[in-house]
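If you scroll down you'll find the structure; I have some questions about it.
The full complex has more chains than appear here; those shown keep their coordinates.
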Amino acid sequence: MTSSTISTSKLRMGMIGGGPGAFIGAVHRTAACLDGEIQLVCGAFSSDPEKSREMGKQLGLSEDRVYGSYKEMIEQEQKSKGMDFVAIVTPNHVHYEPAVLALRAGFDVVLDKPLCFSLNEAHELSQIINETGRTLCLTHTYTGYPMVKQARQMIARNDLGLIRKVYVEYPQGWLSHEDVNSKQAKWRLDPKQSGPSGCLGDIGVHAFNLAEYITGLQVTHVCADLRSVVESRQLDDDASVLLRFNNGASGVLMASQICTGEENNLKIRVYGENGSIEWQHGDCNTLAVRWFDSPTEIYRTGTQYLSQSAIHNTRVPAGHPEGYIEAFANIYRNFKRTICAKTNNEKNPSEQWEDFPSIKEGVRGMAFIETCLANSKNNTEKWTELNE
Amino acid sequence: MTSSTISTSKLRMGMIGGGPGAFIGAVHRTAACLDGEIQLVCGAFSSDPEKSREMGKQLGLSEDRVYGSYKEMIEQEQKSKGMDFVAIVTPNHVHYEPAVLALRAGFDVVLDKPLCFSLNEAHELSQIINETGRTLCLTHTYTGYPMVKQARQMIARNDLGLIRKVYVEYPQGWLSHEDVNSKQAKWRLDPKQSGPSGCLGDIGVHAFNLAEYITGLQVTHVCADLRSVVESRQLDDDASVLLRFNNGASGVLMASQICTGEENNLKIRVYGENGSIEWQHGDCNTLAVRWFDSPTEIYRTGTQYLSQSAIHNTRVPAGHPEGYIEAFANIYRNFKRTICAKTNNEKNPSEQWEDFPSIKEGVRGMAFIETCLANSKNNTEKWTELNE
């Protein structure tokens, strides 16, 4: 076995963050490369140049493409034209600045959620995107699942009738004890790295995004109960939010990181006049569809009867489980194909490819977080309007 | 096959309501008699004497024990000493008056929920019970399930540690369409028969009761969103309520009758510092117990490792499903054995027998309904204290 050289025409990705011990960085790398349409070519994997180099070596990158800071990487790669887009997978406090730099340097950006620290920053990012004409993809992974797309499409074509009620919940248990020492936990519990919200920014915003994505509706008002349950914790680790939607529907959003024994079971139920859907992450290849007076139907990934959108985002036949990495890869693949079409001034051969979370979803997420934080502290205002 | 005569020493039940076409009346009769410790001896099954007679005949009662009104029944049976207690299974507007009459006439009472129309009436009933020394059993059926009792006992002995979060939900879909013609639906949607609340009084109060029963905690504050979703409906058919408990825990209660496709899937999750439990009506013989860092445990009805309370309320071995009627029968059996012990001035041979919902739970339920109704209309008070 020796080193080798291959020639490809893949989209070239640089990565910011994702150093040794990071969870989501590795997921981004695997997901981005899953379909063989993207390759990692450079990275600033850590603010510690030594660690960055170590990771670069481990990943088989040539040394001159591994950087000690994201500024350096963006500058160099802009000059060399060696990179097509940047994936930013750092803790939240290092989202905004590298995103701005990358966009202004002419790079498209993939960014982990939440978009940034505040609605203000979100608006600024939005403006820069408008100015630069660049594309931003926000990795709200859960919208990448085929059965989530199936649900969205069924609701869009009015299978369920008028939507009246949305229950979305995201219980986790991993932060239910005080002495959490993992790297993952530490930055999430630190307001300087995580931002003004803990649980809501980390997972609540996924639930919010999922609800708006599946229903095609927008939340207009919230009534929120955010709490710091574990002693000494500075940020919310538990959230319950009543919702109102723009079509008059109501909803409940629950997100919590102190639900001892729960893994990562994001679940959504949407009730319409004629039928309802239920999807949960723990059984991600299944969509239950219930009707007023006929048997419940179980839709399954990989079958022939699904919508185009679901089929497009599936790789293997029915009965071969797909999971988190594949859903993540769907986000990347759609992003990649979209910007390739854009770059080549081609019409996108399939509108399905344009289906990935963007700056719009990022702005709405930040608005949701800020509105919930404000409402939760206010005991004389039950409902607060959600304005972007 | 001929008529026959048998001699028994069972507790003798009279029934008010439960005429032709009634659902819950038949359930009460079957459940009460399941264990052969209670027998139905008389009834005023309908306010229409003809229908009452028809039902009496169908049930094999002798004609002179079938009455055209509950007043007549209570008077006559008081004289003849032919009845031991009364089961009131009428729509809500015929709860208070017959209960008062029966208690004052010296009869113990089994009453379907909700207790009555208002907290005021509830307090009056409570006072009459104090004065008369009679026993009232309120059929909050779901607390009769063995695995609910298992959960309660595990929490009581602190298996889960401090309780921090309670999610309880009760989605139904049968009232999601406007044109509901069934007898069951009609009275529930009519404020004159149902009382000031629809969904919350019909099923939300079950969910509330279950949460307090399992946790041993009390709700102190509510923030409620009650809605009439189906057009032309006068009462709430959908409710979402944020909760605060007396130990500092928070919670969410959802109850809805417009969740198209849902059957009757009351579900509760309770999260403690060390572990959590999940029980749902659709899989009533199972209790899931989750831990911070060991495998989830599945407790099952009829096994050897359960608590006394669960074992006491089970009839068949593991793997032989028990259901709604058996849970209902547990309420009746415990009530029966308690009042027999009381009547005979015996010490109750098992404290398990005293475990059935009583006037206390009835008062709390009415307080919950009234507090939610008040809070839901008030947009400048987020949290309202729940006072009995």
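Chains here go by letter, A and B, matching the order in which they are written, and residues are numbered from 1 within each.
Everything that follows uses one rule, which is that contacts are C-beta pairs under 8 Å (C-beta built on N, C-alpha and C of every residue); 3 or more make two chains touch, one makes a residue touch a chain.
From a predicted model like this one, the values you see are computed outputs, not experimental measurements.
Because all chains derive from one sequence, the complete complex can be expressed as a copy number, which is 4 in this file against the 2 shown.
Assume only the chains that are shown with their structure count from here on.
Taken together, the chain A residues at the contact with chain B in this complex read 160, 164-165, 167, 169, 171, 173, 176-177, 223, 225, 227, 229, 238, 240, 242, 250-252, 254, 256, 258-262, 269, 271-276, 289-292, 296, 378-383.
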